[in-house]
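My questions will all concern the structure given below.
One chain of protein is taken out of this complex; the other chains stay put.
On to chain A.
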Amino acid sequence: MMKKASILMIIGPLFLLGLYMFPLWNIMLGAPQYPEPLGMNIHIDGIQGVSEFDIQNIDGLNHYIGMRHLPKPEDMWEFSTFPLVIGGMVALGVLIGLLGFFGKVSYKWFLGWFVLMSVLGVLGMYDFNAWMVDYGTNLDPNAIMKLTNPDGSPMSYKPPLFGHAKMLNFDVTSLPHTGGYLMFVGMMLTVVAFFVGKKASQAIN
C-alpha cells in the first residue's frame, strides 16, 4: 500500500510539467465589435495571445485608457522565477515519492509537499492579483479616456482574478486553463497519496 501511495506521489508532481506546455490561466475579452473575443493565455514564463495578434490588439485598445503594454517575459521577474520554482517542486515531489517508495520517509512528507505547494500557489495568486491591480489602476495621467465611477473615483480596469466582470464595452472572463487544471489534478494526487499512505501505515500498526 505504501508503494502504491509513493507511486501516486511520484506521478502527482509530474502533472505540474504540463505548466511548461499549457497556460496556467486564461483571460478572454469579448465586446460587440469583437464577436471573436481577444484573449491572453498566461503561461508560467510569459503572456501569449490566444490568436496571433491578440496581445498587440489588446495593447492597442488599452492605450486609450492609459494602461501600460502587457509585460514581455523580460519585464517581470516572475516569468523567469516561476519555471524554476515549478521545476524545483516537481523534483522535490518526485524525490519524496521515491524515498517513500524505498521506505526512507513517511507518508506525512507527501502532505508536507502539498502544503508547501499550496503556500507557493497562494503566494503566486497574490502576486498575480497585485500585478493586475497595479496594471488596471496605475494608469497614464495623460490617458485619452479618463473614466470615473459614479462616486467620482477613477475607474479601475483590473481584470477579475476568477470569473466574469463587465469592463466598459468588454466582457472579461478569467479562468484557469489546461496547465492550471493539470496542476490541480497533480496536487490532488499527492493528497490522495497522503491518505493512501496513512491507511497503509495504520494497517501495519
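As a convention for this text, a contact is a pair of C-beta atoms (placed from the backbone, for glycine too) under 8 Å apart; a residue touches a chain by one contact, two chains touch by 3 or more; residues count from 1.
Rule of thumb we're sticking to: contacts and distances are computed from a predicted model.
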Which of "Penicillin-binding protein transpeptidase domain-containing protein", "Sec-dependent nitrous-oxide reductase", "2-oxoglutarate oxidoreductase alpha subunit" or "Cytochrome c oxidase subunit 3" matches, in UniProt, the chain that is not displayed: "Sec-dependent nitrous-oxide reductase"
Per the touch definition above, residue among A:Y64, A:Y126 or A:F162 touching the missing chain: A:Y64
In chain A, positions touching the absent partner: 36, 52-53, 56-57, 60, 64, 144-145
